[in-house]
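Have a look at this one before I ask anything.
What you see is the complex with one protein chain gone and the rest in place.
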Amino acid sequence: MRLNEHPILRFKRGREVTIYFNGQPLKAFEGEPIAAALHAAGIKVLNYSANEKRPRGLFCAIGKCSSCLMIVNGIPNVRTCITLVEDGMRIEPQTGKAKLPKEAKPPEFRDAKAVKADIVVIGGGPAGLMAAIHAADTRASVVLLDENPMLGGQLVKQTHKFFGKREQFAGVRGVEIAKILEEEVRKRKNIEVFLETSAVGIFQEGDEKLVIGVRENRELIEFRGRALVVATGAMERMIPFENNDLPGIYGAGAIQTLMNTYGVKPGDRVLIVGAGNVGLILTYQLVQAGVKVEAIVEAMPKVGGYFVHAAKVRRLGIPILTRHTILRAEGKERVERAVVAQLDGNWKPIPGTEKVFDVDVIALAVGLRPSIELLHQAGCQIKFVPELGGHVAVRDGWMETTVRGIFVAGDTAGIEEATTAMLEGKMAGIAAALRLGIAEEGWVKEIERAQRDLEEFRSGPFGRHVVEGIRKILAGVGGNV
Amino acid sequence: MSKVAIIGGGITGVATAYELAKLGEEVILFEKNYFGSGSTFRCATGIRAQFTDEANIRLMKYAVERWEKLGEELGFDINFRQTGYLFLATSEEEVEAFKNNIRLQNKFGVPTRLIDMDEAKEIVPILNTEPFLAGAWNPRDGKANPFKTLFAYLFRARELGVEAREKAEIIGFEREGKEITAVKYRSNGKVESVKVDAVLNAANAWAPLINEMAGLKRELVPITPYKHQLVKTEPLERGQAEPLVCPPSWNDAYIIQDGEDGGIICGAGIEHRAKSMDDYEPTYDFLRGVLRYATMIAPPLRHAHIVRQWAGFYAKTPDKNPAIGKLLDNFYIAAGFSGHGFMMAPAVAQAMAELIAKGRSKVPIDWDWYDPYRFERGELRSSAFQIG
Amino acid sequence: MSDGKVIICRCNDVTVEEIETLIDEGVTDIEEIKRLLRIGMGPCQGRTCIPLVISILARRTGKKPDEIPLPRARVPIRPVRVEVLVGGGDE
C-alpha cells in the first residue's frame, strides 16, 4: 500500500514503470528500490534462506543484512532493498543458495576512476555533512560519499523536530535539517559529492589513504585523500526470540525507510519492541502514516526514551507495556501474531502473563550499534564500551582514531543524537584539516566551541552515560584529550 | 611412556598430538593464540597428490588414503570430498609437461589423466574452455574443511589424554647437551615450566623462532613467511566449480568451491614477503589481480559478490619442501610446509609420531628428501610444485 | 516458518541452541565458534549476529563482553560484485 497523504511529508515519485515478479507485471516508480515496490504490491516474502529454506523478508532496508536477496534479471543474490527498479526488470524469489548463469563473457579489466582530495568524508548523514562543510570552510578540498541516493543519512526519515538549542537546529524537523545541510554542501565548490557510493575498504598507500568506492553497484572508484572522516552511522540491533526471522519483522529504520522515504506502508497492525527514542518516534511516525500500532513493549521498568515522546503516543491511545518482552512471532510465511509476556525481576517471563497481538508487523527498536567495520578493517583500535552502544574506535578528544589521519564522528563514534553528531562532525572536519596543515590555528577555537556545546548538551541525565563512555575511550589515549 | 611437547596448534601439531597419544605417549600441546590461528584456518582447503616429484607424490598418495578414512577414524564429519584437481594447459609445451607429470604420478598409483575441454566443462560447468587445450585431472584429489578437521583431531586427542593449551606461548627451553629437558611457557600472564622427554617444533612460519630458543641458528632451517591471499564469494549452490581449477601458466591462479558453503575461493601466485609475523593485511593489487584471472577461468563468476579477502602465510623454504625430521637428540621439526601443511598433515603427523615414539615409520616418507639439515649442507631439492 | 527456532545468524540459519551447545562442549573462542558454525561468514559479514554471539558467549562463560575480541572486519566490508572489482561492469 502506498501513502499519498501525510501530515508532514510530500512524496515525489518518479516515472511509472513495470516490473515482473514471477512473470506477473507490477507497477513501480523509478527511484524506488525493488523491495519497496514489492512491498507496495503486498509481496513480503523475498527469499527462502540458504540452508533451511526459511521464508525471509526485508529486515534492514539499507543493504546490510542478507534478508532481501533475490534473483534479478537472472542474476542471483541481488540486495533488493538497495537496488532500484528499472522498467522491465524480472524479479524472482531466491530459494536456498544461488546458481550462477553457465555462460558469460569475461569482464574487461579496466583501471578504476581515480578521485583525489585533501579529505575524504565517508557518510553523508549529519556528522559527515558537517565534517565536509567545515573542512571545506578551512579551504580543504573535500570528497563526500554516501551509499544512499540522497544526502542526509537518517535525517531524511525523521518527521519529528529536533531537540537542543536553536543554533543546533532545535525545533526543526530532521527532513528539513537534511535539506539545509545539503544546500550548504552544494554551495561549496570545494566539496565533490558522490551519491550511491559505498566505501568498501581502506588501504594505506604511503602518506595517502586509498578508499575503495563502488558507485551504483557497478563502478569502481579509487578515492585518495590524506585524511579521512568516517561517519558511517549505526546499525540496528537484533534480539533473539522464537521465529525472529519471519517476514514482517523489521528493524525500526527499515520501516522508516519504507514509509518516510518511499511512501510505502509496512503493514496494517504493528507491535513495537522497545520504548527508547527510536521506538517511540517510530510509533508516532506510524500513526502519522495512518498505521495502527497495537502496543509498545519494553523490557525495562521504564520508558527509555524521552518522556515527551512517550506522552505523545500515549495520548493517541497506544499502550506502553514496560517490563514486557516479546516471546515469539507466529505465522506461516509471515508474521500473523506476536506473543508477549511480563518479566519478573530477573528478566524471566512470568507464566500466565502472555498476551497475543494480532499484528502483521513487528518493529524492533532495541538499540543501535556503531557501524565500525571500515574503521576496524583500516586497523583502528576498537574497544567495547557499552555506554557508546558497543564496539567503537578508540579516538582522541579531536575525534582522531589510533590510525593517524583517520577521524570519526557521529553514531560511528558512539550512539547518541543527530545534534551531537553534527557537533562531532564539525570537530572532525576541522581537526582533519588542522592535521593536514590546511586549516589555520584560529580554527582550534571552533573545535573548542564545539567541545563546549557538546559538554552542555551532555550535561543532563541522558548525556551522563555517554560522557562516561567517552571517558573510557579517551583513557590512555595521548594527543588532544 | 614419555612426555612430548608439541609447539604449534595448527593442523600439523594437533594431528601429531593425536597420533602420539594413539601410540600411548603423554602429550602437551602449546598454541600461542587459538587453535588453527596461524595458517591452518587461512588455507584454501585443497588436497592433492598431483605433485611433480617422487617424494611428494608418494607422501600425498598416502595422505589422501588417510584422508579418505579420516572422518570415520576421528568420528567427526570433516567434510572431505574428492572433487578433484584440474590443471589446465594453455600451450602445447604445457600439455607435454602435463603428460610427463601424469606418467610419474601414474607410476606411483595416482590416477591422473589428460582430459579434453568438453570433459572439463562437464566437471566445471562455469569453466571458460576457450583459452585451454587440455586438463590434467585427478578425481581422487579433493578438499576438506580445515576448521572441522583440526577440531576433529583436537577433540579425539583430548579424549586420549592430550593436554592441549591455547593462549600458551613458548618462551624458552632448558637444554642439556643435545637434549631439551624442559619447556618454559607463558600462560595467563604466568611463566611456567614443564619437564619433557621430547619436543616437536610444529610452528611452521614461526618455527625459526622456536629453533632459536632451542639454541639453534635461525637460518639452520630457513623458513620465510610469504603473504598469500584469498578472496571468497558469497555462498553459492554446489556443483559449479567443485574441483580446484588452475591454469599454472596464469600466475598459478585458481578457483575452488568451498566444500562447506559453496562460496568460490580464488587464489593466485601474487605474493608478498610478509613485513612482520603479524602482517596479514590484504592488498588491493591482489583483490583486483586475482579476480582478473578468476573471471578468465570462469566468466560467470563476474556476477557473484566478493564477501571477504584475507591473507595467511606460506611458510616457505628455499626449495619449497618442508623440513621434517630430527634437529637434536630429542628435538624434532615438521615445519616450512610452503603451502602444503594442511593436505600433508595426516601423513606427516603419523610419520612424525612414529619417528618420535618408535624411531621409524610405516609412512612412505622420504626422510632424506625432507631432511632439515639439507639447507645447511646446501643440498636443495627440486622445487616442490606449488600453486597459489 | 513458525517452528520456534531462535535464529542468531540469518545467513546460515544458525540457532541460539547450536551456539550454546558448542560453548558447553568447550569451544569458547569466538574465532573457533565462528568457523565451526560459519557465523558471520555469510553475505551479511557478521553485522547482525556477531554482537549476539558475543553476548551469548559472555553469559555462558562468565567472561566480560570486552574480553571477547571482535573478529576482524575484512575487505570488502560489503559484498561487491566481481565484475565491478575487475572494472568491466557492462556485459
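Think of it as A, B and C in the order they're written, each chain with its own count starting at 1.
Keep in mind that, in the parts below, a residue touches a chain if its C-beta (ideal position, glycine included) is under 8 Å from a C-beta of that chain, and two chains touch if they have at least 3 such contacts.
Just so we're on the same page, contacts and distances are computed from a predicted model.
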The complex's invisible chain, by UniProt name, from "Branched-chain amino acid ABC transporter permease", "4Fe-4S ferredoxin-type domain-containing protein", "Cation:proton antiporter" or "4Fe-4S binding protein":
"4Fe-4S binding protein"
Among the chains present in the display, which ones are touched by the chain that isn't there?
A
Who touches the missing chain here, A:13, A:116 or A:160?
A:160
Consider the whole complex, including the chain that is not shown, and state which of A:309, A:328, A:369 or A:435 touches that chain.
A:309
Residues in subunit A touching the chain absent from view:
5-8, 160-166, 170-173, 176, 275, 287-288, 290, 301-303, 306-318, 320, 322, 419, 456-463
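Going forward, only the chains that are shown with their structure count from here on.
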Determine the centre-to-centre distance between subunit A and subunit C, using the mean Cα coordinates as centres, and give it in whole Å.
20
Report, in whole Å, the distance between the mean C-alpha point of subunit B and the mean C-alpha point of subunit C.
26
Multi-chain contacts in subunit C: which residues touch at least two other chains?
11-12, 42-43, 45, 74-76, 79-83, 85-88, 91
Could you say which residues in subunit B touch two or more other chains, in rising order?
234-235, 261, 287-288, 292, 295, 301-305
Residues of subunit B that touch subunit C when the two form their complex
34-37, 41, 147-148, 151, 166, 233-235, 260-261, 282, 287-288, 291-292, 294-295, 301-310
Which of the residues in subunit C come into contact with subunit A in the complex?
1-8, 10-13, 16, 42-45, 47-49, 51-52, 65-66, 68, 70, 72-91
The residues of subunit B that touch subunit A in their complex are 125-126, 128, 234-238, 240, 261-262, 281, 283-284, 287-288, 292, 295-296, 299-305
